[in-house]
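One protein chain is absent from this view; the other protein chains keep their places.
Up next, chain A:
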């Protein structure tokens, strides 16, 4: 038996996910949206590891590794897009101004 029951871990993951979702919905700065996305990915990965711990299966941690790779790629591409937006002379990182892209 682990320190956390599955229900408690699910509660923690849901709270983290809700905080990340609120961050994505509320904040308009692209950097903060990426950070909120990372929090949400972490919550999902936590559920995988908790399920793997409950059923004594290593597959949960394999999925954790996959989510880690996904998060690394997502962050790298997102930050490259942010740098690109900034390099094209955009004064703000507001996500809602992304529909003004030209070319």
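Note that in this section a residue touches a chain if its C-beta (ideal position, glycine included) is under 8 Å from a C-beta of that chain, and two chains touch if they have at least 3 such contacts; residues count from 1.
The criterion applied here is as follows: contacts and distances are computed from a predicted model.
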{"item": "Hidden subunit of the complex - UniProt protein name among \"NADH-quinone oxidoreductase subunit J\", \"ATP synthase subunit b\", \"sn-glycerol-3-phosphate transport system permease protein UgpA\" or \"Carbohydrate ABC transporter membrane protein 2, CUT1 family\"", "value": "\"NADH-quinone oxidoreductase subunit J\""}
{"item": "On chain A, residues whose C-beta touches the chain left out of the figure", "value": "1-4, 8-9, 12, 15-16, 19-20, 22-23, 26-27, 29, 31-32, 34-36, 38-39, 42, 45-46, 49-50, 52-53, 56-62, 64-66, 68-77, 79-84, 86-89, 93"}
